[in-house]
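Every protein chain of the complex appears in place save one, which is left out.
Lettered A and B in written order, each chain numbered from 1.
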Amino acid sequence: MANKVPITLKVNGAERSAEVQPRTLLVHFLREDLGLTGTHIGCDTTQCGACTILVDGKSAKSCTLFAVQADGADITTIEGVASDGDLHPVQEGFWEEHGLQCGYCTPGMIMSAIHLLNENKSPSEQEIREGISGNFCRCTGYQHIVNAIKYAANKG
Amino acid sequence: MAIITPKMIGERVKRREDPRLIQGRATYVDDIKIAGMLHLAFRRSDIAHGIIKSIDVSAAQAMPGVELVITGAELKEFLPPMPIGTPFPSPDHYSVAVDRVRYQGEPVAVVVAADRYLARDAADAIEIEYEPLPAVIDPERAMTGEPAIVHEAFANNLAVPYVPGGTGFDPVAGTVDNTAVDKAFAEADFVLSQRMLNQRLAPTAMEPRGVVAHYEPGKEHLTIWSSTQNPHILKTFVAALTGTPDNQVRAIAPEVGGGFGCKINIYGEDYVAAALSKKLGKPLKWIEDRSEAFQATIHGRDILAYVDIAGKNDGRVTGLKIKLIADIGAYNMILTAAIPTLTMLMLNGTYDIPAIRAELTEVFTNKMPTDAYRGAGRPEGAYFVERAMDMVARHLNMDPAEVKRKNFIKADQFPFATQMGAVYDSGDYEKTLDLALKNAKWEELKAERDRMRADGRIVGIGLSFYVEVCGLGPSASLPTGGWEYSSVTVERSGKITATTGASPHGQGNETTFSQMLSDQFGIPMGDITILHGDTGVVKQGIGTFGSRSQAVGGTALLKAGEKVKDKMARFAAALLNPNEETDTSNMVFAEGRISFKDAPGQSVGFSDVAAYAYVPVPLPAGMEPGLSDQAFFEPANNTYPYGAHIAMLEIDRETGEPRLLKMLAVDDAGTIINPLIVEGQLHGGLAQGIGQAMIEEVVYDEDGQLITGSFMDYAIPRATDFPWFELDKTVTPTPVNPLGAKGVGEAGTLGSTPCIVNAAVDALSPFGVKHIDMMLRPEKLWRIINEGATG
Partner (left out) sequence: MIPEEFEYKRAATLDEAISLMQSSGGEGKFLAGGHSLIPLMKLRLSEPGVLIDISRIPQINGITDQNGKVQVGAATTHAEVVSSDLIRRVCPVVAECAAEIGDPQVRNRGTMGGSLAHSDPSADYPAVMVALDAEIHLKGPGGWRAVKAGDFFQGMFTVDMAEDEIIAGIQLPPAQHAAYVKLHQRASHYAIVGIAAVLEMDGRTCTSARIGITGASTHAQRLTNVEAALAGKELTQANIDAAAAIADAGLEDVNSDIHASEAYRRAMVKVFTRRAIERAASR
């Protein structure tokens, strides 16, 4: 068995250290080792975006990073988005505008939306659609998700 | 049932299930962890058809962390073939292949290991030798027994050789009288014929399948968590197959990440997890990879139709003949063989067609079995009928709206018994069509299309009108039982706990059911909890499919609520009027208080009555303490919601790429509990219907290799694939249930698919195209435009 490697990273503001097998995918590390199961897995070819998190502020598919690559990184998952019990405006938007049904795509979708709004404060409908083009939702047809992100943009 | 004054019902209420989902706090099956839990991995066949010559598990068995490696032949000793839910004859289908594999991805061996990484390593280390057999891929060729036979007992690969239906078919005698149909065709002004394929699709719920099974040897009790649409059916089937008494099995559907029909089935992996957990006495988990899902989760559709439609030159359709050939893949799953019969059932569409002959054949091939996928047989029916009606309009050079209008079942004909044996409950089709035409500015839209065409653009508009069968029941039409179950308990505090057997996976039942109880009991939604998805908590149930959770499950809920409310009224009356016999039949529950209708000023608090009911001193004569009851509801009939869809589509002349410019729908789903949720359901249905028309298709090559084995090759719609959907509604309540709700979960998939193909045919009609099969592959369209191909 390959040697385990020590890593230290910041997850949702808290510093975490662990020893991981190099092949451990970041999404498995978050879910299994840290118990942060809000980040989901929907494919094995890096398309669906269910696993999206922020790595140093940028959206990334955590199924396509090894945990060792995130050594030293600052990571935000869906669990770290609300602050002091207050929902993030994007979360609020998803609730207000019914931006979810089964909820499986939702954490990843919210992380992509946060990244989008960080880069572009008031995106057009087309920019929103492009901003979430790396996230699949099979339930909603995306229209309420677009509304949810518009809601957050108007609030932010 | 007493009338409820709607207050919350009909409101755009935010969903109660959302706070956990938007914060990553929900528990899906892969989020479950049990101490000592081991992991399963399946080694699957990489060929489509062949005989298993040998399996060598020694290397896998020797790997560190591996607890068990087991083959199909070994499992067969204690795990019988999987049961199905239809009455058709069926070959044995083992959870894990025993001596022969029949589709790529069929499980061949199973590994149990300490974690999923090790399980995967060990599965890879199993050595299997096959003797390959020719793969049966083309269903029409398969019907001649070529190039091979999938199951020896089924000659010519005929799973279901012949099912007739329609005019002159006597289901009791099994006889077919063709007089009326022959006459209609003989006297017709025209007959149009077309072969149409409703292609194979992959359901792709975003959460793949998964199961955790935990057998506790001390208790002899099995708990199984599975990403399922119907935990009660899962419990029944798993109990039977693993030889565990069903009162020792608890099935739990935790948060379920979408189903769309593909999580109705109980799959081999569920049975294997349960059986091996029992064998090992340890909790086991299996989570499907997406590439496994493409190979080994049921596919949908794949029905071929030979359509002949006959009519008069004034636009009246007088006869329809449809021969259906369903490519059901390698085995029967739970509802496989029944799905195409639903296609048959809906072949009347929304039209008063006087003579219909339908014939169905189902064929085994070396592909993943098909089963229910959103719409389950009805979208195929709607598609064939709507395409045929559009062909009539095109042939007669009439407006498709006029052809529909001419042939519609009229509002005063309901309830309407169709040639196919359905009884449509209610409808006013013209009203819905008119609203759709008005919203689309139909005449202007046609003019706009013509202007765009004059500019050299390839543009078409499409119209479709669908009817679907929802609220599936009664029991005569569903082998699992056609009812639904609910219980309602008013707690001591005055809060309500209700359970429902309609286990949701995105439909928002916790919200809509709370809305209903809130109105029924006159207390805030926040005081109501809806429990579901756990057979240990919800005593009975069928499940959520066939757009039945609102119409059937919702009614069961109200029935249970009604029983509790009656009893509560009597407790309230005893508090208000301790010394008198009183009529409690019309007490008012409102604003958290209960009063006599005639004396609204004199009321008791809801929670006071609840407290009293549990410490009833004195106990009113003839009453038991407590406020809890249950109900089963079995509808007398299905419901038949309907709607009109309009699309505008442009095709890039140079590349053949289609682009949807407009998508508009007017649906009639009867009474609506929560418009926000209904819109969401409609959007989702539209998205899947558009997906089928434009970008989705499962493709196997001639060796039975799945070409579309990942999202790299199987497209599902992204946000960038859609225009803004324009929705509207008409409301024609159904008389079938007291709510008047018909169901909406699948509507969008019925109308949008033919609508878009109609638009594509319209766009390509200048090139002589009369029909084009889905999906709208750019290359196919490009060949029509640039090489004179005809669809």
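Here is the rule we go by: contacts are C-beta pairs under 8 Å (C-beta built on N, C-alpha and C of every residue); 3 or more make two chains touch, one makes a residue touch a chain.
If you're wondering where the values come from, they're calculated on a predicted model, not measured in any experiment.
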Query raised in the report: Among the chains present, which touch the one that was left out?
Result: A, B
Query raised in the report: Of the residues listed, B:59, B:398, B:423 or B:715, which one is in contact with the missing chain?
Result: B:715
Query raised in the report: Just one of A:44, A:74 or A:92 touches the chain that is missing; which is it?
Result: A:44
**Report entry** Among B:116, B:505 or B:742, residue touching the chain not depicted
**Finding:** B:116
**Report entry** Interface with the undisplayed chain - residues on chain B
**Finding:** 116-117, 120-121, 124, 289-291, 654-655, 657, 695, 699, 707-708, 711-715, 777-779, 782-783, 786
Query - Residues from chain A at the interface with the omitted partner, ascending - result: 1-3, 5, 21-23, 25, 41, 44-47, 49, 52, 55, 58-61, 63-66, 68-69, 71, 112, 115-116, 130-131, 133-135
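Note that only the chains that are shown with their structure count from here on.
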Query raised in the report: Centre to centre, by mean C-alpha position, how many angstrom separate chain A and chain B?
Result: 29
Query raised in the report: Which part of chain B faces chain A closely enough to touch in the complex?
Result: 14-15, 17-28, 30-31, 64, 117, 204-208, 255-260, 287, 289-291, 505-508, 676-677, 679-681, 683-688, 710-712, 716-720, 722, 724-725, 748
**Report entry** Interfacial residue positions of chain A with respect to chain B in the complex
**Finding:** 1, 21, 23-24, 31, 36-45, 47-48, 50, 77-79, 81-82, 87, 91, 94-96, 98, 100-107, 110, 125, 128-130, 132-133, 135-146
